[in-house]
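A selection of the complex's chains, in situ.
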């Protein structure tokens, strides 16, 4: 159960090259391809002729050619031709609003008339030479909301990521959640802690001492349908923490775009945008590798959690203070579902 | 949904040796074995004693012995003995009409009383020293009719088999379909074309120039329940094409026996009988290898097409001129289904 009238990340821009890409988004089987001038198009992945997946075809002169019998499909879903056949009367197949922006392909799986590209979440850092970005994609068999919960409550770092970003002080420092319309922010500020291994790596990457006490912060920002941007960082003690000048801290934005594939599976686009040493590609690679490992630690937990919830569908989960961020985020999602005429489940 | 009162190829003759063979045919789990004098028998693959699959057993003195407790089964499905036990009263299990002919094991999964071995489709080339044959077996997860469609419309060669037998002129040359009772014939004759790589191989194999223009033909002959024999060949230009004398052409019959395993999976027995250089075993192997590669290119397309049709069951497919052969073949199948009391699906 997911909002369909929303922009979701369908792919990274570099996943979509000369060949079409088939991917299920929110239960819709969609083919993405680049038409004339590399403009992205998104259509039902179903050739109107005999039902072959168009994603097995190829692109020729801006048209998507079916790989079975050569039907040529335009970017809006109209059949434009087929060698030796009359196809003018073919009904169009469904096309989806789609936009390439911020290094991603965004798709709107719901009612096309409601799509407004102005509502794609702005990524300030993108294209700014002071910033660098690295990221990746995981496929995970869980409800997308379990991943929202995961990211809006970082106490799990102490347990799931004990050897990289977890530390005792996360458990010990209460977090604060604020709701502003459809936005939910959960913040935690830790004072005078030892930087855990991942942050030691980042400090060294920015040529800062990694064996001194730091202030550390985590500001998780949820926006619907299922985006979580997390400001994270550490600053050498005595420089005003979160507000420290750049030369005393390392700070990043963890970007999480969570796209439902089905009710119980997701495409998880994770990444980290950082505002230090943006030209250091080895550092980008090292951070990306570290983050890939950390996020892979969540996979088994989330998939096994999903299996448990599927097995015990009637069980009510319990809600603690630390869950407030996830709970408030789910309330926003529920409002979006209701606005679309869907009836949210009562149990979460 | 398939006719059950029909002969289907269950196996190649050499698949069935001293060991029994278990295979599902038209939804029936069947064990095939060779009894006395190598005569083939076909029974339910279910030991009446405790339900073990008889195909895990062995053959001894013409009887199929269950590999679990030694029950001995006769070729007609009667229990003939069991060490130390009284089994005379055991009810017989089902036996199926079965016949070894033309290098294949044919089985009749429907009403036994209606089976007439005279209706097994004659294979003229078989046993004729002027002909050679090579073939193979693929298991494909698709409705058997998708394979009939595939073979009765060869325009797909241009796209799916672009590097072997496909060529632009297939698209450009209209085909003609004729129906004669239960038989459907779709023909395409191309004049003055370059032979594509597979036919160059065949020309060389017959010691003919492969770098000259040829006439090329494809005559697809459907007969129910799901057999498609395709006369294919090329002749050097100026020798009357299809009717050219043997020394100026290479011609073959592509044999396709399509046996439903379930509603959405098939055993696909493909092969090629050729009337040139029959004793050249290296040529037989080279042609077989080429054909195996070509036919393997259809697998992904057919399986993905099936998945799409399963996902969108309500979608009507569209029918073009090129689909006439498949459509007419499906009409024949539908008549057979009605004759058996089945109700064909309206959508194809």
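Points worth noting:
Just so it is clear, A and B label the chains in written order, and each chain counts residues from 1 on its own.
Following the convention adopted for this analysis, a residue touches a chain if its C-beta (ideal position, glycine included) is under 8 Å from a C-beta of that chain, and two chains touch if they have at least 3 such contacts.
For clarity, every value in this text was computed on a predicted model and none was experimentally measured.
Within the whole complex of this structure, the shared sequence is present as 3 copies, and 2 of these are drawn in position.
Keep this in mind: only the chains that are shown with their structure count from here on.
Distance from the chain A centre to the chain B centre is 48 Å, each centre being the mean of its Cα atoms.
Listed in rising order, the residues of chain A touching chain B in the complex are 29, 45-46, 48-53, 56-57, 65-70, 82-87, 90.
Those residues of chain B whose C-beta lies close enough to touch chain A in the complex are 149, 153, 155-156, 158-160, 168, 171-174, 300-301, 304-305, 307-309, 311-312, 315, 317-318, 320-323.
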